[in-house]
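One chain of protein is taken out of this complex; the other chains stay put.
Letters A, B and C name the chains as they come in the text, with residue numbers starting at 1 for each one.
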Amino acid sequence: MRKKEFDSIDWEPKIIGFLCKWCSYAGADLAGSSRLIYPPSINIIRVPCTSRIKPHFVVKAFATGIDGVLISGCHPGSCHYVNGNYKARRRFSVLRRLIEFMGIDPRRLQMSWVSASEGFKWADVVRKATEEIRQLGPNRLFIEGET
Amino acid sequence: MVTEKKVIDDEGLNQFVSALIQHGYAVIAPTIKADRVFYGVVEKGSEFVREYSNAQNSPKDFLFPRMEEILRFTDDETVVETFPKAVKRVFLGVRPCDAMAIKHLDKLFNWDYADTHYNKRRGDAVLIGLACNTPKSSCFCTSLGGGLGPHHKKNVDMMLTKLDRSSYLIEAVSELGEALISLLECGVLATSSHDEKALELRENAEKMITKRLNLDETFKVMDDNFDSAYWKTVARKCIGCGICTYLCPTCHCFDIQDEGLFRLRFWDSCQFALYSKHASGHNPRDQPHKRFRNRVYHKFVYFKKNLDEALCVGCGRCKTYCPSKVDIFKIVSEAEAGISEYRSVEIPK
Amino acid sequence: MTARVGSRVDGVEESIYKPYNGRIIWMREETPDITTFRVALEEHEVVDSFTSFKPGNFVLASVIGYGEAPFAISSPPSQRGSIEISVKRLGVLTQVLHELCVEDRIGLRGPYGNDFLRGEPKGKNLLFVAGGIGMAPIRSLIHHVLDDRKSYGEITILYGAKSIADIPYKKEFKRWDRMDGVDVVLTVDPGGETPDWDGRIGYVPNILTELNTSPKNCLAFVCGPQIVIKLSAQTLSNWGFKSRDIISTLENRMKCGIGKCGRCNVGHIYVCKHGPVFTYEEIMKMPNSDY
Partner (left out) sequence: MRASETNDMTGKIRQISRSLLEAKEADYVIGYELETDGSVCPVFIDCPEEVEKLVWNDRCIHNLASFLKKTIDDGESRVAIVSKGCDVKSIVALLQEGQIVRDKIKVLGVDCSGQRDEKGNLLLKCKLCRDHRPLLYDSLIANERVDVREFDVDSVDYSEVEDVEKMSVEERLRFWKEEAEKCIRCYACREVCPLCYCVECFTDQNLPKYVPSTPSIKGNFLWLLMRTFDLAGRCTGCMECDRVCPVDIPLHLLNRKAIKDVATLFGYEAGRNPSEKPLLAVFSEEDPDEFIK
């Protein structure tokens, strides 16, 4: 994947969104059906629950050049599997500090609680995340072919 | 072949190194890195460490590197070979055991098929040996056959022997060495007294190596007792990492994988389970002791059967850097007693 | 340019790991997870030297970016100009191979290893026992034998698969069965049959015990999962087959195919260089806890 030189205005970050299918995916669907405008930088992967997301997925995304990862699930207390989001919260708060320690800007990994009725909040979360990651610039962790 | 011999001092050696660099040679010699001795490229003679038993790595790191790109695929799917850049290199300060290890690698990488990547890196390399006057307690090179010993010169192009605090006997061994010795401006022609001193140093160096191993007898004992419980028992201490195989100067196993548009060859170790796992899931060496046994047998039985040389040079690196200090000499030399002791005992769990 | 084919020790500026550019000219989906590819070579000058293989040899097929793996050649040497490999979907590379289509490129390296003809099958009765994907090398040998049918005696083919859908080369089995002097026995593992299945039901080694082929002037070729080889070889030797006349292949993990990368060893034998075809006599001499 060739990386062109960018200035931060017109460059569109590439963000992977892991959305839990019960709440956030439905919220994103609602945002779509109510014609809300938000940046097309997000590529959504539907998961049964945020606790299904293995931290290795997040790290693999960064390895393949993705600029940001957004994990979104049900609000604490309303998880379809009762405590999935609590476990994910604990898991990714540890991961976030670890990638920060090793030199990956923690703002590239974001997490949010969006319920099925919060279409507006979803659009807002994506807008804010895209803006923040755009400031960070493209993911230049590894130069291709650097052995 | 008249082998010209000279005696030079430390300064002469430094001058020799800078002369080599001026003539376009990259000089690789043992240097201090993070207070350990490693083979590395040196810019000037003083970086070449002369008081050490053996470096942690070996010339294998430069002839058969830990990872190299062997093929590159261009966008229109044509295959482009990536050969190492031809660079004139001198390996300075190669211990006789590492030199014998290079000879084993030459043999393996040209067994029927010529490994061009290895040959290109090996072809232009000049080996300047450094005799061992104070072998370590873990060395046992004298029992590995092929005349190998602390002052063995057969596998190098030139040989350095440290006679006393600051004078070295330097002699050309091969034609390549002959050509290079002319670069030595200073230094005095060696006399017979220097030769006697060198011979005396050689004798007591060989005496310092107390570990003895009868190679043929060990070969026979091991060849007949592959399934003995002895191997499971001695392997318990081994944690199954790859340090011994990666730091061993003769271990040559590798893996080839594609990453992006590159086909990469990199070190692999028979101590890892994936090394011999079939696509069907069956793994002939699924248990740690089978993998441990495979490394010991490859060095003392298999390589001997295929290329009639033992694949160990007795440098002691695998014991020195092993997390559990597994001593291959102890295991192999005590194999006969150990195996007979286990013939009666039921295999321990 | 003859040194190109797996260059021997002659220092030609040719990396032995460089694959030739093969192009898929024909594909057939044998079973849901086995597909046969016919690959032709683009470098015309090496075509005849490359395709002068013998049944039992293998090639290392590779797809750019996904790696390389060894596959037995399943087409007969008489099919000039191209080779066929049957690929079972198991890992990364085989998954990608199954997604290729005609005209796509496959890298080929080889042919490596020894062949079945070292057992001198000429003028003898032949018994083929195969299980699963082990049929691929055996198919090459059967076609080779049938190309010159009269110089061989009675032929018996016993093949077993997990289920009916998993039986590859169905048309060829039917064609072979109709030939005179050729007896084909197909079997599926218990539970893999359907009501209208007319073949046998049972594991290959068990069905083999019922065949009772006479060992006189007969060679047996056994190929398939390790358990099939072990049990069938025992049954055959009980019938009086000399262990020299039972020929099999060992399927170890291989990377270089030329005896350098060190992983396919059984004892001191490198399966890629000294094999993959071994007589049962040789296999018995190998350390049995190492394969």
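Criterion: contacts are C-beta pairs under 8 Å (C-beta built on N, C-alpha and C of every residue); 3 or more make two chains touch, one makes a residue touch a chain.
Predicted model only: the values in this text are computed from it and were never measured.
Trainee: If I'm reading the header right, one chain is hidden. Which shown chains does it touch across the whole complex?
Mentor: Output: missing chain touches A, B, C.
Trainee: Taking the full complex into account, find the residue in B:L247, B:C270, B:C312 or B:I328 that is in contact with the omitted chain.
Mentor: Of all options in B:L247, B:C270, B:C312 or B:I328, contact with the hidden chain holds for B:L247.
Trainee: Tell me which residue among B:S269, B:N306 or B:S333 touches the hidden chain in the full complex.
Mentor: B:S269
Trainee: What residue numbers in chain C mark contact with the hidden partner chain?
Mentor: 91-92, 95
Trainee: In the complete complex, the non-displayed chain touches which residues of chain A?
Mentor: 55-56, 59-60, 63, 76-77, 83, 86-87, 89-91, 93-106, 110-113, 125, 128, 141-142, 146-147
Trainee: By the contact criterion defined above, which parts of chain B meet the unshown chain? Give residue numbers in ascending order.
Mentor: 34, 56, 66-67, 137, 233, 236-237, 239-243, 246-247, 255, 257, 259, 264, 266-267, 269, 272-274, 287-288, 321, 323-325, 348-349
Please note the rule applied: only the chains that are shown with their structure count from here on.
Trainee: On a C-alpha centroid basis, what's the spacing between chain A and chain C, in Å?
Mentor: Centre separation, chain A to chain C: 48 Å.
Trainee: Please work out the Cα centroid separation of chain B and chain C, and write it as a whole number of Å.
Mentor: Computed from C-alpha means, the inter-chain centre distance equals 39 Å.
Trainee: Out of chain B, which residues touch more than one other chain, so two or more?
Mentor: Where chain B meets two or more other chains at a single residue, that happens at 260-261.
Trainee: Touching at least two other chains at once: which residues of chain A meet that condition?
Mentor: none
Trainee: Quick one: which bits of chain C touch chain B in the complex? Just the residue numbers, please.
Mentor: Within the complex, chain C contacts chain B at residues 6-11, 13-19, 21, 62, 64-69, 90-91, 94, 105, 107, 225-226, 251-253, 255-256, 258-268, 270, 273, 287-291.
Trainee: Within their complex, state which residues of chain B touch chain C.
Mentor: Within the complex, chain B contacts chain C at residues 70-71, 73, 77-79, 81, 83, 108-117, 119, 226-227, 252-261, 263, 265, 268, 270, 275-280, 282, 284-285, 290, 294, 297-298, 301-303, 305-306.
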